[in-house]
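For this view, one protein chain was removed and the others were kept in their places.
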Amino acid sequence: MPADINVGLIGYKFMGKAHSNAYMTVDKFFDTTAKPVMKAVCGRDEKAVAAFAKRWGWESFEIMWQELVQRDDIDLVDIGTPGSTHAAMAIGAAQAGKHVFCEKPLAPTLDEARRMLAEVRTAGVKHMVNFNYRRVPAVSLAKKMIEADEIGEIRHARFTYLQDWLVDPEFPMNWRLRQDTAGSGAHGDLGAHAIDLAHFLVGDLASVVGQKKTFITERPAEGTSDGLTATAGEGTEQVTVDDTSMWLTKFANGAFGTFEATRLAPGRKNFNRFEINGSKGTLAWCFEDMNWLEYYSTECPEHSQGFRRIMATEGCHPYVGNWWPPGHILGYEHGFTHAVYDLLEDIAQDRPCWPDFRDGAQVVAVLDAVDKSIDSGSWADVEKIE
Amino acid sequence: MPADINVGLIGYKFMGKAHSNAYMTVDKFFDTTAKPVMKAVCGRDEKAVAAFAKRWGWESFEIMWQELVQRDDIDLVDIGTPGSTHAAMAIGAAQAGKHVFCEKPLAPTLDEARRMLAEVRTAGVKHMVNFNYRRVPAVSLAKKMIEADEIGEIRHARFTYLQDWLVDPEFPMNWRLRQDTAGSGAHGDLGAHAIDLAHFLVGDLASVVGQKKTFITERPAEGTSDGLTATAGEGTEQVTVDDTSMWLTKFANGAFGTFEATRLAPGRKNFNRFEINGSKGTLAWCFEDMNWLEYYSTECPEHSQGFRRIMATEGCHPYVGNWWPPGHILGYEHGFTHAVYDLLEDIAQDRPCWPDFRDGAQVVAVLDAVDKSIDSGSWADVEKIE
Amino acid sequence: MPADINVGLIGYKFMGKAHSNAYMTVDKFFDTTAKPVMKAVCGRDEKAVAAFAKRWGWESFEIMWQELVQRDDIDLVDIGTPGSTHAAMAIGAAQAGKHVFCEKPLAPTLDEARRMLAEVRTAGVKHMVNFNYRRVPAVSLAKKMIEADEIGEIRHARFTYLQDWLVDPEFPMNWRLRQDTAGSGAHGDLGAHAIDLAHFLVGDLASVVGQKKTFITERPAEGTSDGLTATAGEGTEQVTVDDTSMWLTKFANGAFGTFEATRLAPGRKNFNRFEINGSKGTLAWCFEDMNWLEYYSTECPEHSQGFRRIMATEGCHPYVGNWWPPGHILGYEHGFTHAVYDLLEDIAQDRPCWPDFRDGAQVVAVLDAVDKSIDSGSWADVEKIE
Partner (left out) sequence: MPADINVGLIGYKFMGKAHSNAYMTVDKFFDTTAKPVMKAVCGRDEKAVAAFAKRWGWESFEIMWQELVQRDDIDLVDIGTPGSTHAAMAIGAAQAGKHVFCEKPLAPTLDEARRMLAEVRTAGVKHMVNFNYRRVPAVSLAKKMIEADEIGEIRHARFTYLQDWLVDPEFPMNWRLRQDTAGSGAHGDLGAHAIDLAHFLVGDLASVVGQKKTFITERPAEGTSDGLTATAGEGTEQVTVDDTSMWLTKFANGAFGTFEATRLAPGRKNFNRFEINGSKGTLAWCFEDMNWLEYYSTECPEHSQGFRRIMATEGCHPYVGNWWPPGHILGYEHGFTHAVYDLLEDIAQDRPCWPDFRDGAQVVAVLDAVDKSIDSGSWADVEKIE
């Protein structure tokens, strides 16, 4: 009989909605050992968080996260707030003996990330960072194919995460555009996803050299926002994070890579793409066509070699069999359900989670090394997080 | 304050799951006037339906649909069973004064479809057929663009709904392969979707000429199935429905069209595609890339005309703003949520639903006319359902 | 040592240019047994044909084709004029003992086509119709793969040849829009290509039912034209051929097919596409991406099945090794060079040509049967040309 795992969620905007949906759907589609109980949601605006709790079926709400993490009826603290707040919350939760599920990037600084890792280890709680693209079925399939040696030894990898929501200079300020709340811009927001996928699929980045830039340095002041869309307020404000970040890397295994993250690429809505070239094949994927994986194998008959467009919606593909029959497209939020499913199973069966806070800190270490390389104008080694 | 609409669902397999999910998600993502209450689910296998009810949060269950439709605490009967059962259930529900939401195709015969239409009209209840592709955002966008004259007068339309799940001759029998339960094969199952999209986007089919064939006439007997996958039983059974159906049409507005439905097209998993050529533009869409709409306009500057691939995930696109930020892919089930949202609003605000049973019957009339054209070897007029 | 084959070309506009280019390039890129000598070109406008001869290196010119076909120094008569003139020229050439290479469609009527076939047989000369798409490398590759049973038994085939050059109602008249010169419109011009590809790849069409339509019935009068672009004259003229043609077919081997030809599909410039579904795979090709062949095989590992996009530019692909290294795109005219190469080799080595006048007549028989089916409103059998 499934055990109950009581969840306390901090944050109720974009990520709060995505995580709530994952808890709501996971035990409908997946045969779970542990059943999530949507115990409490936490946010600073009482009226708004109360409405959110009611809408999504959270049993209660808190306005102080410090209260939430102390509640005896909470087993798992889920952190879906801006990056600058992650460390305090995660450490608080760990110290209170709660498992922690934290949105990416783990923290804006490597110091904070290290402390978070130390604390969850000391506390002996489960810890997981939500790099949700790992569990898109086509990406999980790519991982399996790489592990099964279907592309051979990896030589090059290119990761580009391109968006265009800041192309309009009249798009107003929000927390993602301020250094103190977001830590960085495209670099930490999009680059972090790219790095995590690289860690997952290729391996550790050993050294990097990069550059960043803020093309649009001033924007209309922030007005109202519902977490999804925003309207401008009066006056203007300085943008204090990068629009664009790009770097080269040497992977520890000898492969070479390029990385690009930007919010200024017209027409690229959520173009989180990788292409990995091995000694006998290539794999490529892009979130904008998230159900498809492209694969080229040098082992096909010579006359019929070509990039195969695999629709990763078959029963034999990771996670997919739990949803719909073959050929039925999945969407963005399904990756969150997959993450929550694995998280709950890992807790229930006392297994390590992945990606964990070490993985999350390793991503921050790469972001950090890119910044160091920019300061020095030369290659920087990436610190290895043990 | 939202009124409650009490729902009774018949069927708990593929469609039961899809409909349950729609009721579960609709009031989380959409601001609904009316809130659905998942009152009861009905199925013949008591153990299975009880488990389904528990899993999905249906308050109760029934094993006889006749009981369900009579319950005072049910406002809306949702029919998600094979086509041969629709007429009795829908008529029973209507006579009991319930609104009716019915899966497609409305009925295996035009007679039944006509009786269903007459009964819901007599009863004065709301009636809707679930042609879910209409409410995929890219398709809804296509409709708006056609109405806004963005492709001009329509001249040609081609609809191809291709699948490949029957390519393997060892795939065992199931209800979809028997005349008495399914009415027809690819013709009614896939062709019905194509026809409804044609009605929605182009207009009435006036006359048709077609052909059907069963390429694989015998299959392993049915074994066990969970609604999604099937295993074979002992012996073989005759397939009594078509694998393939195709026809030409003259639309009432003078346009020409081709239609194809098959379950034997290797590599086409759910290739529900249309292309519509107008006097000043073209629109094309395929379910396998359901978030994208292709558009060509002769009104762009001459040197930069080309097919535009519109990612229908912006806030300005139909339904989309309720889900995630721009660029976040939606999946198969979202169309069901959109349908349920419109259905609930139509009930709450006493507006007609679309597509309704007349639309559903009109689809059956086309299927019927194709069959007549096959019998006669010549063009057949499509009966106009008033 | 290569023998010389003296060529006399009739027509010096679009096809004249394409054929001249083929004769000019063939012995540069291919190791030919026989070398073409560009002996004479023929056209009615003396000044224009003289200029053309000079430009392209034809040794001489004629203004009467009757003169050309009688010349002793001509071995091969190449007919690149409108369809209504083919029969007289081909028959004249054959009776003069010349080999004949004729543009498609062979003739506007089946009677003429039959006579042409009879005459070349009587004369014992080589005869070939230029269905140039057969020798696009990706199409030739498709043929080889079908013959090697790489898609199994063919079940469905869809052929769509879509263009858009007549979408603008102000596009003026030309010979292609008049019944008496062109025979038919999209039907014979584009449909003929589709039928020939179907014959090549699938087999004989046994019976058909179709429809045609002229959407734009009147156009500005013809002005000047250089064979490629046209300007309007004064007044208007009635269009006497179809814009659009479509039909269903039963192939002799039991497969089903759909065909569409139109000049009114905005955005489709030269969308000559086929998709062929077999019992274990699918092949698809489109001229607009002529270097690519799409292939799906059910025999790949289950988890990595997908449509392969084969770039048919490798040394192992038909004809390709004679041009450039792998990955170097070929264009429209290369197919003509391939045809001329095969034609010259067939003459030099006294082998039958393909497609020959029988194949050409068979295409006309299909066009004819479609017309009959339109007259009768019912299926028509296709006459088998022996």
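Quick notes on this one:
By letter and in written order, the chains are A, B and C; residue numbering begins at 1 in each of them.
We take it that contacts are C-beta pairs under 8 Å (C-beta built on N, C-alpha and C of every residue); 3 or more make two chains touch, one makes a residue touch a chain.
Quantities reported herein were computed from a predicted structural model and do not represent experimental measurements.
Contacts of the undrawn chain with the visible chains, over the full complex, involve A, B, C. When the full complex is taken into account, the listed residue touching the unshown chain is A:Val167, out of A:Val167, A:Ala252, A:Cys316 or A:Ala348.
Only one residue from A:Lys28, A:Arg121, A:Lys143 or A:Arg158 touches the chain missing from this view: A:Arg158. When the full complex is taken into account, the listed residue touching the unshown chain is B:Glu314, out of B:Asp204, B:Glu222 or B:Glu314. In the full complex, chain A contacts the hidden chain through residues 151, 155-156, 158, 160, 162, 164, 167-168, 209-211, 213, 215, 244, 246-248, 250, 256, 258, 260, 262, 264-268, 275, 277-282, 296-298, 305-307, 376-379. Where chain C meets the missing chain, the touching residues are 14, 17-18, 20-21, 24-25, 27-28, 55-56, 163, 165, 228-229, 269-271, 287-291, 311, 313-315, 321, 324-334. Looking at chain B, the residues touching the absent chain are 141, 144-145, 150, 292-295, 297, 300, 302-311, 314, 316-317.
Just so it is clear, only the chains that are shown with their structure count from here on.
Distance between chain A and chain C, defined via averaged C-alpha coordinates, is recorded as 54 Å. In whole angstrom, the spacing between the mean C-alpha positions of chain A and chain B is 35. Centre-to-centre, using mean CA coordinates, chain B is 41 Å away from chain C. Among the residues of chain B, none is found touching two or more other chains.
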